[in-house]
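The other protein chains are all here in position, but one chain of the complex has been omitted.
The chains carry the letters A and B, assigned in the order they are written, with residues numbered from 1 in each.
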Amino acid sequence: MSGANHVDIRTLSHPETATLEGKNKFLGFWFFLGGETVLFGTLFATFIALRNRVATGPSSQELFSLPLTFLSTIILLVSSLTSVFAVLAMKEYKIRQMQLWFWLTVVLGLAFLGLEITEFKEYVHEGLGYTTSAFSSSFYTLVGTHGCHVLFGVLWISALMIQSYKKGITTVTAPKYYVSALYWHFIDVVWVFIFTIVYLLGILGG
Amino acid sequence: MTANAHALAAYNQRKGFLSWLWTWLSTVDHKRIAILYLFGGGLFFVIGGIEALLIRIQLAVPQNDFLVGSTYNEVVTMHGTTMIFLAAMPLVFAMMNAVVPLQIGARDVAFPFVNALGFWLFFLGGIVLNTSWFLGGAPAGGWTAYAPLTTEFLGTGSDFYLLGLQLSGAGTLMGAINFMVTIINMRAPGMTFMRMPLFTWTSLITSTLILFAFPPLTVGFFLEFFDHIFHANFFNTAKGGNAIIFEHIFWIFGHPEVYILVLPAFGIISEVVATFSKKRLFGYTSMVFATVLIGFLSFMVWVHHMFTVGLGPMANSLFALATMTIAVPTGMKIFNWLFTMWGGQIHFTTANLFAVGFVPTFVMGGVTGVMLAVPSADSQYHDSYFVIAHFHYVIIGGVVFGLLAGLFYWWPKMFGKILNETLGKITFWTFFIGFHLTFFPQHFLGLIGMPRRYFTYFPDEGFNTWNLISSIGAIGMAIGAIVLVINIVITTAKGQKAAGDAWGIGRTLEWSIPSPPPEYNFAQTPLVKGIDTFWKEKMEGNKKVTPAEPLGDIHMPNPTILPFLMSIALTIAAYGFIFANQTSASRPLCLVIAAFGIGLMLLLMLIHSIKDDPGFHYHKEEIIEIEKGAE
Partner (left out) sequence: MDTANRQSEMLDYIAKQRRKRDLQHYWVSFALMIVFTVLAFLAVYFRKSINDYLIAFFIVTMAVVQVIFQLYYFMHMKEKDHGFPALFLYGGAVVVFVTVLSFVTIVWIS
């Protein structure tokens, strides 16, 4: 492997956009997030239209609990903070700190996923299968799509971190770390709307 | 590790067919990907065209029994789906890949890897969809695939539709992001936004529309897919579902899709008309403004496809008003093209014939569009042949004429040889006359009450004559297409080599470099001094565009097979899901295969992440040699 591209220039305050490739990655990823916004928006719209269509199954008021949702929310919020610290450390070329913060993010993401799986299990136990009603289908699809994004984020950041021990922080790797953090924040943004519209409004009813 | 062009060429000669195949499977060069898109889109265009001919044979005479019942439904569905998703879209991407980087003075696109991945996903998605013919029947629910018809009442053909289009849709979305970043980040020095050629502008706006319109389609198809394969209830009214939701989602995508197709055609017409009138495009600023405005409005009008659903007078009126508003920027464009031609030295090459033929044809499609935008009148036109006539005037008269103009115009740039003009003019006249003969009578058929999507009609309904004329017209279009294919073969075999400025009157940057361009496009990044910068330089007596940098080494990405393998992985996953629905006995196995495909995809993504591409360099001496050879 040629090392020509792995330039380590510590004088750059923004290693993620120091090269044209980095700038492209940065902009392209933001556009991707624009598309993701519409993707989740359509899922939200579908859920909102179908949220009271419970057929013979249980409704959101009978299922959702405030404490569980609150716990998931805090976990994801904290993981957003840890990933922002990781990016801050990256900009200062403190690789150990960056790795620590990103690994923390991964752990929190896994905790969130664990909570979501136990939550889904419980709902199934209470009679809300995927095929129970239009509400159940749209609920599992919206929240499940978000869960898949969390899972992908966990895998992606882990893969980057394992490589980081060998590759360090360069103008090639920095854009990757940066956009993975952006992705993680975006997941949190989506979750803010999920806990508000799906869970809080669901508990409220109406 | 560094590969260079000579070694590659020598290698190619040694290994013959397999290495030839390998270079195409692993290419990340936008010019080669353009050719791949042209080939893929052309292939599906022929398939869709044959399906169209089958439809016209069936409808040529009353009570015909050539294609009856569900077979007819399958052919109609596949004709529409193939033409929109697998012919028009990739042909648009072929033009964008071939031209946009050259027009902005870039050496490559922003994401060469993603560009290749986008093509292979589109192509394999199209293959998945078309294999349905041999694997249990094609989809038959219309190109719109409305629920619950598609999700509950049709067989496994629907799965091919949903999964195949999901693949090709993902490819399209990637392509769009790639072009947005390319156009925004990779313009040559001096190429400000308001100096960009119109085709580049329309490519940017089209890509934006794809970015916002394809995710809803992805969601809509996923919901239908979950309903169909995992028995979800989105569109199942018995358990609280709602089928209107699918119509909304489909048209939130579907209406912008029309502009996704036609805006690049507008761009091509703007380039061709200006070049062959030897004049600057009239009203450049207003053209840009109109393009942006059409892009914005295209998201505000989708309900006009649903006027007869019964969404209430308020919704219908609002969307009717928004729809009619689009006629304003479109009209601006029409007048700008006319004023560009006015007083110009018009050269009637084949490309320009298509552009000139485009203007009145598209205006007719636009006028019927405004008629259809009136909700009360639409109740009469809805689901009749009047609608068929309208959208074929827009999509053939607009998109296909535009693409053919672009094909004849940029063919020398892509392949280094000018297409035969005599044969080209035969193509134009047969296609143009055949088109009007086919679709003009369909206005009347619609107005006297012939419904769309019916496989036959009775002799005493008064539809006989118009239908026969329409079917005869289709033969004209077929002849035009066949002559075009012959033209391509003859030109490839013994056409004359084209100069860099193939038409002698090129205005934009792509004509300032050899035809076909070297892999790195520009030996030196050009310095852009204004709109039509190459024309400006020529008027100042310069043969070349002023460079913005000294001659030096050029860094290029290495070819890679990963995009192709990734597409294969997702194709495996798609087939897994498709067959999971066919027999319940093999369902678990098929789902395992689907999971394997997705796992393989993730593994390939990991490999791509780990393996950084160092690329290779064209050295200064090599470049000087290549440039000499191209003179």
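Couple of notes before you dig in:
Criterion: a contact is a pair of C-beta atoms (placed from the backbone, for glycine too) under 8 Å apart; a residue touches a chain by one contact, two chains touch by 3 or more.
No experiment lies behind these values; they were computed from the predicted model shown.
Within the complete assembly, B:F299 is the residue of B:Y146, B:F299, B:W429 or B:F596 that touches the hidden chain.
Here one chain is not drawn; of A:T19, A:S60 or A:S80, the residue touching it is A:S80. The residue touching the chain not shown here, chosen from A:L20, A:L66, A:I117 or A:I162, is A:L66. Checked against the full complex, the candidates B:T82, B:N130, B:N242 or B:T340 give a single residue touching the omitted chain, namely B:N242.
Of the options B:I33, B:A110, B:I184 or B:A474, the residue whose C-beta touches the omitted chain is B:I184. Of the residues in subunit A, those that touch the hidden partner chain are 13, 17, 27, 30-31, 33-35, 37-38, 40-42, 44-46, 48-50, 53, 66, 69-70, 73-74, 77, 80-81, 84-85, 88, 92, 182, 185-186, 188-189, 192-193, 195-197, 200-201, 203-206. The chain not shown here touches subunit B at positions 180, 184, 208, 211-212, 216, 242, 244-245, 248, 252, 299-300, 303, 310-312, 315.
We take it that only the chains that are shown with their structure count from here on.
Listing the residues of subunit A that touch subunit B in their complex gives 1-2, 4-6, 20, 23-24, 27-28, 31-32, 34-36, 38-39, 42-43, 46, 49-50, 53-55, 130-138, 141, 155, 159-160, 163, 167, 172, 176. Remark: subunit B residues 1-2, 110-111, 114, 173, 177-178, 180-181, 184-186, 211-212, 214-216, 218-220, 222-223, 226-227, 230-234, 236, 238-242, 245, 249, 252, 602, 606, 609-610, 612, 614-615 touch subunit A in the complex.
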